[in-house]
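Single-structure report; data block below.
Only one protein chain is missing from this complex, and each of the others stays in its spot.
When the chains are written out, they are named A and B in that same order, and each has its own residue count from 1.
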Amino acid sequence: MSYVDAGYIVAIGGSFLYGLSLFLRRRRWERALRVLESSPEERPAVAEHP
Amino acid sequence: MLHDAVLVAGKDLRIEARSRVALWQVVPFAILVLVLLAFAIGPDQASLRHAAPGIFWVALLFSTVLAIQRSVAVESGEGTRDGLRLSGIDPAGIFLGKAAAIGLQLLALQLILWAGVTFLFDVRVHVIWLAVVACLLATVGLACAGVLYGALSAGLRVRDTLLPLLVLPVLAPVLLAGSKVWQAALDGNVSSGTQWLKILVPFAVVYLVVGIVLYGPLQEAA
Partner (left out) sequence: MTDVSTSNGVAIRTPWRPRWLAVVGIAAVVTTALTVWLGLWVTPPDEVQGNLARLLYIHPAVATVALYWAGGVALLGSLLYLWPRTRAFFWDRLAASAVEVGAVFSALTLVTGSLWGRPVWGVWWTWDARLTSTALLLLLELGYLALRRVPADPQIRARRCAVAAILIAIDVPIVHFSVDWWNTLHQSGTILDPGFNLHVHGSMLWTMLLSFVAFTLIFVWLLAMRYRIEVLQDAVGDQELEVSLSERWNEDAELVGVGGSGGAVDGDEVRGP
(Lines give C-alpha, C1' and ligand atoms only; values in the text may rest on other atoms or scores of the structure.)
Protein backbone atom coordinates (compact mmCIF):
# COMPACT_ATOMS: atom_id res chain seq x y z
CA MET A 1 0.00 0.00 0.00
CA SER A 2 1.33 3.40 -0.87
CA TYR A 3 1.67 6.32 1.45
CA VAL A 4 -1.04 8.08 -0.47
CA ASP A 5 -3.55 5.30 0.00
CA ALA A 6 -2.68 5.11 3.69
CA GLY A 7 -3.22 8.82 4.03
CA TYR A 8 -6.67 8.68 2.45
CA ILE A 9 -7.66 5.69 4.55
CA VAL A 10 -6.45 7.27 7.77
CA ALA A 11 -8.20 10.57 7.21
CA ILE A 12 -11.51 9.27 5.90
CA GLY A 13 -11.49 6.06 7.91
CA GLY A 14 -10.55 7.93 11.04
CA SER A 15 -13.39 10.39 10.62
CA PHE A 16 -15.76 7.52 9.93
CA LEU A 17 -14.68 5.56 12.99
CA TYR A 18 -15.00 8.62 15.18
CA GLY A 19 -18.45 9.26 13.77
CA LEU A 20 -19.36 5.66 14.50
CA SER A 21 -18.14 6.01 18.07
CA LEU A 22 -20.28 9.12 18.47
CA PHE A 23 -23.28 7.23 17.16
CA LEU A 24 -22.75 4.38 19.61
CA ARG A 25 -22.09 6.68 22.54
CA ARG A 26 -25.23 8.63 21.78
CA ARG A 27 -27.28 5.46 21.90
CA ARG A 28 -25.85 4.47 25.26
CA TRP A 29 -26.59 7.85 26.78
CA GLU A 30 -30.11 7.83 25.36
CA ARG A 31 -30.64 4.44 26.92
CA ALA A 32 -29.35 5.73 30.24
CA LEU A 33 -31.71 8.67 30.05
CA ARG A 34 -34.66 6.43 29.26
CA VAL A 35 -33.84 4.21 32.23
CA LEU A 36 -33.70 7.15 34.57
CA GLU A 37 -36.85 8.73 33.27
CA SER A 38 -38.94 5.60 33.64
CA SER A 39 -40.82 4.97 36.88
CA PRO A 40 -38.93 4.31 40.11
CA GLU A 41 -39.24 0.48 40.31
CA GLU A 42 -36.07 -0.36 38.41
CA ARG A 43 -32.96 1.82 38.89
CA PRO A 44 -29.91 -0.39 38.57
CA ALA A 45 -27.10 2.04 39.22
CA VAL A 46 -26.28 3.84 35.99
CA ALA A 47 -22.55 4.29 35.47
CA GLU A 48 -21.27 7.83 35.25
CA HIS A 49 -19.42 7.40 31.98
CA PRO A 50 -20.86 4.69 29.76
CA MET B 1 -0.91 -13.29 50.51
CA LEU B 2 -1.06 -13.83 46.79
CA HIS B 3 -4.81 -14.08 46.82
CA ASP B 4 -5.05 -10.76 48.62
CA ALA B 5 -2.63 -9.28 46.13
CA VAL B 6 -4.86 -10.26 43.25
CA LEU B 7 -7.84 -8.76 45.05
CA VAL B 8 -6.13 -5.43 45.63
CA ALA B 9 -4.65 -5.32 42.14
CA GLY B 10 -8.07 -5.98 40.68
CA LYS B 11 -9.59 -3.18 42.74
CA ASP B 12 -6.97 -0.65 41.69
CA LEU B 13 -7.22 -1.63 38.04
CA ARG B 14 -10.98 -1.46 38.10
CA ILE B 15 -10.84 2.03 39.58
CA GLU B 16 -8.51 3.01 36.79
CA ALA B 17 -10.73 1.43 34.17
CA ARG B 18 -13.69 3.38 35.52
CA SER B 19 -12.01 6.74 35.97
CA ARG B 20 -9.34 6.45 33.28
CA VAL B 21 -7.10 8.99 34.95
CA ALA B 22 -3.91 7.26 33.84
CA LEU B 23 -5.10 7.17 30.28
CA TRP B 24 -6.23 10.76 30.11
CA GLN B 25 -3.61 12.41 32.26
CA VAL B 26 -0.50 10.30 32.70
CA VAL B 27 -0.12 9.31 29.04
CA PRO B 28 -0.43 12.85 27.65
CA PHE B 29 1.95 13.96 30.36
CA ALA B 30 4.53 11.40 29.26
CA ILE B 31 4.29 12.54 25.65
CA LEU B 32 4.55 16.12 26.85
CA VAL B 33 7.83 15.33 28.61
CA LEU B 34 9.13 13.89 25.34
CA VAL B 35 8.21 17.07 23.53
CA LEU B 36 9.65 19.36 26.21
CA LEU B 37 12.92 17.49 26.29
CA ALA B 38 13.10 17.74 22.52
CA PHE B 39 12.69 21.49 22.86
CA ALA B 40 15.45 21.52 25.44
CA ILE B 41 17.88 19.56 23.34
CA GLY B 42 17.35 21.41 20.11
CA PRO B 43 16.24 20.64 16.60
CA ASP B 44 19.40 18.87 15.54
CA GLN B 45 18.32 15.39 14.50
CA ALA B 46 21.61 13.77 15.49
CA SER B 47 21.53 15.13 19.04
CA LEU B 48 17.94 14.00 19.46
CA ARG B 49 18.73 10.52 18.26
CA HIS B 50 21.66 10.37 20.65
CA ALA B 51 19.55 11.54 23.57
CA ALA B 52 16.55 9.35 22.79
CA PRO B 53 17.21 6.54 25.31
CA GLY B 54 17.68 9.01 28.14
CA ILE B 55 14.57 10.87 27.13
CA PHE B 56 12.54 7.67 27.17
CA TRP B 57 13.59 6.87 30.72
CA VAL B 58 13.19 10.38 32.08
CA ALA B 59 9.70 10.57 30.69
CA LEU B 60 8.96 7.17 32.20
CA LEU B 61 10.30 8.16 35.59
CA PHE B 62 8.30 11.37 35.82
CA SER B 63 5.19 9.53 34.71
CA THR B 64 5.84 6.88 37.35
CA VAL B 65 5.77 9.56 40.02
CA LEU B 66 2.38 10.69 38.73
CA ALA B 67 1.10 7.14 38.66
CA ILE B 68 2.21 6.60 42.26
CA GLN B 69 0.56 9.79 43.39
CA ARG B 70 -2.63 8.64 41.74
CA SER B 71 -2.38 5.22 43.38
CA VAL B 72 -1.95 6.81 46.79
CA ALA B 73 -4.68 9.38 46.20
CA VAL B 74 -7.17 6.64 45.42
CA GLU B 75 -6.98 5.61 49.04
CA SER B 76 -6.76 8.98 50.67
CA GLY B 77 -10.47 9.26 51.26
CA GLU B 78 -11.71 9.32 54.82
CA GLY B 79 -10.96 6.10 56.55
CA THR B 80 -10.17 4.15 53.41
CA ARG B 81 -6.73 3.25 54.59
CA ASP B 82 -7.98 2.34 58.01
CA GLY B 83 -10.63 0.25 56.38
CA LEU B 84 -8.02 -1.62 54.40
CA ARG B 85 -5.97 -2.20 57.50
CA LEU B 86 -8.88 -3.45 59.53
CA SER B 87 -10.20 -5.67 56.79
CA GLY B 88 -7.65 -8.31 57.65
CA ILE B 89 -5.99 -8.30 54.26
CA ASP B 90 -2.33 -9.22 54.52
CA PRO B 91 -0.38 -5.93 54.15
CA ALA B 92 2.20 -7.69 52.02
CA GLY B 93 -0.68 -8.65 49.77
CA ILE B 94 -1.79 -5.04 49.57
CA PHE B 95 1.74 -4.07 48.63
CA LEU B 96 2.00 -6.69 45.92
CA GLY B 97 -1.43 -5.88 44.60
CA LYS B 98 -0.80 -2.16 44.32
CA ALA B 99 2.63 -2.76 42.83
CA ALA B 100 1.14 -5.13 40.29
CA ALA B 101 -1.53 -2.65 39.30
CA ILE B 102 1.00 0.16 38.87
CA GLY B 103 3.35 -2.22 37.09
CA LEU B 104 0.76 -3.10 34.50
CA GLN B 105 -0.03 0.53 33.89
CA LEU B 106 3.67 1.31 33.57
CA LEU B 107 4.11 -1.46 31.03
CA ALA B 108 1.31 -0.04 28.91
CA LEU B 109 2.88 3.39 29.27
CA GLN B 110 6.24 2.07 28.16
CA LEU B 111 4.72 0.69 25.00
CA ILE B 112 3.29 4.08 24.22
CA LEU B 113 6.53 5.85 25.07
CA TRP B 114 8.45 3.37 22.94
CA ALA B 115 6.23 4.19 19.99
CA GLY B 116 6.53 7.89 20.77
CA VAL B 117 10.30 7.86 20.93
CA THR B 118 10.59 5.81 17.77
CA PHE B 119 8.30 8.18 15.97
CA LEU B 120 9.44 11.53 17.31
CA PHE B 121 13.18 10.93 17.44
CA ASP B 122 13.55 8.68 14.46
CA VAL B 123 15.28 5.83 16.27
CA ARG B 124 15.03 2.12 15.78
CA VAL B 125 15.68 -0.51 18.41
CA HIS B 126 17.90 -3.16 16.89
CA VAL B 127 18.17 -5.60 19.76
CA ILE B 128 14.57 -5.80 20.82
CA TRP B 129 14.91 -8.44 23.54
CA LEU B 130 17.43 -6.26 25.39
CA ALA B 131 15.02 -3.35 25.47
CA VAL B 132 12.11 -5.55 26.48
CA VAL B 133 13.95 -7.24 29.33
CA ALA B 134 15.22 -3.92 30.57
CA CYS B 135 11.70 -2.54 30.59
CA LEU B 136 10.28 -5.55 32.42
CA LEU B 137 12.96 -5.54 35.10
CA ALA B 138 12.77 -1.82 35.53
CA THR B 139 9.00 -1.97 35.85
CA VAL B 140 9.24 -4.35 38.78
CA GLY B 141 11.71 -2.06 40.51
CA LEU B 142 9.79 1.12 39.72
CA ALA B 143 6.48 -0.28 40.86
CA CYS B 144 7.77 -1.74 44.11
CA ALA B 145 9.88 1.24 45.09
CA GLY B 146 7.05 3.51 44.05
CA VAL B 147 4.39 1.86 46.17
CA LEU B 148 6.74 1.76 49.13
CA TYR B 149 7.59 5.44 48.97
CA GLY B 150 4.02 6.26 48.21
CA ALA B 151 3.02 4.64 51.47
CA LEU B 152 5.78 6.53 53.20
CA SER B 153 4.44 9.86 52.13
CA ALA B 154 0.76 9.01 52.25
CA GLY B 155 -1.38 10.97 54.63
CA LEU B 156 1.08 13.80 54.79
CA ARG B 157 -0.15 17.20 53.79
CA VAL B 158 3.02 17.82 51.77
CA ARG B 159 2.67 14.49 50.02
CA ASP B 160 2.59 15.89 46.51
CA THR B 161 5.86 17.77 46.71
CA LEU B 162 7.53 15.30 49.02
CA LEU B 163 6.98 12.17 46.97
CA PRO B 164 8.98 13.22 43.89
CA LEU B 165 11.79 14.41 46.10
CA LEU B 166 11.90 11.11 47.97
CA VAL B 167 11.39 8.69 45.16
CA LEU B 168 13.27 10.12 42.18
CA PRO B 169 16.76 9.81 43.69
CA VAL B 170 15.87 6.25 44.61
CA LEU B 171 14.82 5.54 41.04
CA ALA B 172 17.94 7.14 39.58
CA PRO B 173 19.79 3.84 39.16
CA VAL B 174 16.94 2.63 36.99
CA LEU B 175 17.30 5.70 34.84
CA LEU B 176 21.01 5.18 34.56
CA ALA B 177 21.00 1.51 33.78
CA GLY B 178 17.89 1.70 31.63
CA SER B 179 19.34 4.39 29.42
CA LYS B 180 22.53 2.43 28.98
CA VAL B 181 20.71 -0.75 28.06
CA TRP B 182 18.55 1.10 25.58
CA GLN B 183 21.54 2.79 24.07
CA ALA B 184 23.04 -0.64 23.60
CA ALA B 185 19.79 -1.92 22.14
CA LEU B 186 19.73 0.94 19.64
CA ASP B 187 23.35 0.43 18.68
CA GLY B 188 23.19 -3.33 18.61
CA ASN B 189 25.84 -3.71 21.32
CA VAL B 190 24.62 -6.79 23.19
CA SER B 191 27.50 -7.25 25.62
CA SER B 192 27.33 -3.73 26.91
CA GLY B 193 23.61 -4.09 27.26
CA THR B 194 23.73 -7.23 29.35
CA GLN B 195 26.26 -5.60 31.68
CA TRP B 196 23.81 -2.91 32.52
CA LEU B 197 20.92 -5.32 32.88
CA LYS B 198 22.79 -6.71 35.84
CA ILE B 199 22.07 -3.55 37.76
CA LEU B 200 18.37 -3.70 37.12
CA VAL B 201 18.01 -7.20 38.53
CA PRO B 202 19.17 -6.58 42.12
CA PHE B 203 17.25 -3.32 42.16
CA ALA B 204 14.03 -5.10 41.35
CA VAL B 205 14.66 -7.93 43.80
CA VAL B 206 15.66 -5.67 46.66
CA TYR B 207 12.62 -3.44 46.41
CA LEU B 208 10.30 -6.37 45.97
CA VAL B 209 11.56 -8.01 49.16
CA VAL B 210 11.85 -4.80 51.16
CA GLY B 211 8.37 -3.84 50.13
CA ILE B 212 6.86 -7.12 51.22
CA VAL B 213 8.59 -6.89 54.56
CA LEU B 214 8.23 -3.20 55.36
CA TYR B 215 4.84 -2.32 53.94
CA GLY B 216 2.94 -3.70 56.90
CA PRO B 217 4.90 -1.85 59.56
CA LEU B 218 4.72 1.26 57.42
CA GLN B 219 0.93 1.11 57.35
CA GLU B 220 0.81 0.78 61.11
CA ALA B 221 2.99 3.81 61.53
CA ALA B 222 1.13 6.05 59.10
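Criterion: a contact is a pair of C-beta atoms (placed from the backbone, for glycine too) under 8 Å apart; a residue touches a chain by one contact, two chains touch by 3 or more.
Source: prediction; values computed, not measured.
Visitor: Since one chain isn't shown, list which residues of subunit B touch it in the complete complex.
Guide: Its contact residues with the unshown chain are 20-21, 24-25, 28, 31-32, 35, 38-39, 42-45, 48, 119-122.
Visitor: Counting contacts across the full complex, list the positions on subunit A that touch the omitted chain.
Guide: On the subunit A side, contact with the omitted chain comes from 2-4, 6-8, 10-12, 14-15, 18-19, 22-23, 25-26, 29-30, 32-33, 36-37, 40, 43, 46, 48-49.
Here is the rule we use: only the chains that are shown with their structure count from here on.
Visitor: Subunit A to subunit B: how many Å between their CA centres?
Guide: 32
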